[in-house]
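With one protein chain held back, the other chains of the complex are shown just where they sit.
This part shows chain A:
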Amino acid sequence: MEEEKTPKISVWNLPDVPKGKLPAHLELQRTRVICTPDAATNTENIRYSGAYASMGVDNSLRLGHFRDNFRVEVVRLTEDDMEFDMIGIDASLANAFRRILLAELPTMAIEKVLIANNTSVIQDEVLAHRLGLIPLKVDPRMFEYMSENDVPNEKNTIVFKLHSCCERGSSRIKVLSNELQWLPRGSELTVSTEKPAVDPTSRPRTYTSFNCSQDSLPEFSNNPIGPKHDDIIIAKLGPGQEIELEAHAVKGMGKTHAKWSPVATSWYRMLPEVVLLQEIEGEIAEELVKKCPVKVFDIEDIGKGRKRATVARPRSCTLCRECIRPDGKEKEKEQRIYWDKYVALRRVKDHFIFTIESTGALPPEMLFTEAVKILEDKCERVITELS
């Protein structure tokens, strides 16, 4: 009995693999992260320029190619947060921006607290810590850094005063952040010295030496400096307790302490891609639509009462993998479906959805522009300081 023989094709009749383009499965491997029920596979970026040299495909990236393929799309932009897409960049660039937004953008925050009187239940250091974490609504680019040896002056310090007391006989009060008063002329607390003042008419030395009032600068005359939110509770006072202190704010970076981070947080994720490998109709389609907690799938009628499942909102997929988890004990063994034959979850490797939430010092789009400038400065430093 003759077996069915697979047709033999001689080598020179094989269909041509087009030179210069990758076949579909290699293109998939190069540009997509595949998410299986256990873990995500294929996550490395194949950046090596000679990776596909045998196929005749040049994997090296030239500047012109980057320029043609790069795109930015802003999805949402409000005063405090923004969400935008960057298409065509590498994961290391996206991570660099996230790291710079968190740690290397300067802001102003309270650093030194001079406490004159604190009879509340909140300890001095806890109160100082809480004051440091309050976000201030001031553009940090108008100030300079202050180092150890510098004298605090109007170009590197902002001074606030807090004086709150609770009368005997009244109920407990809350000290809110709107009670932090800005002192544009500098500190009012005097430095005590052993020698009595020689000249009684001269002004006593205070902790800061402001040459001119910060009020007179054009940026601050119309918008006074203060905390971003007025209703932050700093402390609670009972009857007879009092807090009197002066706080100095300086410029710093998130690297030193998280209070100087200008973003509440900033994160990115790769664009999810949900692909149906087979036509899913009828009851299985209904089951699939019910499985997804964020309603990625939808039912579409194709006439004669038949229903089919489609992918309606792939962008909102949170990769919970519920749609590819094989059925477990809740069904009988014969009825269990292995869903990963029907649905493929992937992520596009060079499409990043960035979200930036600002704490209020600068609007989020300016934060990102500053982050790009800082990365450019870093690149310049790394090249010019080569001796």
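The criterion applied here is as follows: a contact is a pair of C-beta atoms (placed from the backbone, for glycine too) under 8 Å apart; a residue touches a chain by one contact, two chains touch by 3 or more; residues count from 1.
Note that contacts and distances are computed from a predicted model.
**Student:** Missing chain, UniProt name, options "Aspartate aminotransferase", "DNA-directed RNA polymerases II, IV and V subunit 11", "glutathione transferase" or "Isopenicillin N epimerase-like protein": which is it?
**Tutor:** "DNA-directed RNA polymerases II, IV and V subunit 11"
**Student:** Which residue from A:Asp80, A:Glu167, A:Glu300 or A:Glu380 sits in contact with the chain not drawn here?
**Tutor:** Of the candidates A:Asp80, A:Glu167, A:Glu300 or A:Glu380, A:Glu380 is in touch with the missing chain.
**Student:** Over the whole complex, note the residues of chain A touching the chain we left out.
**Tutor:** Given the touch definition above, chain A has residues 45, 47-50, 60-61, 63, 66-67, 70-74, 77, 84, 86, 89-90, 92-93, 95-96, 99-100, 104, 365, 368-369, 372-373, 375-376, 378-383, 385-387 touching the missing chain.
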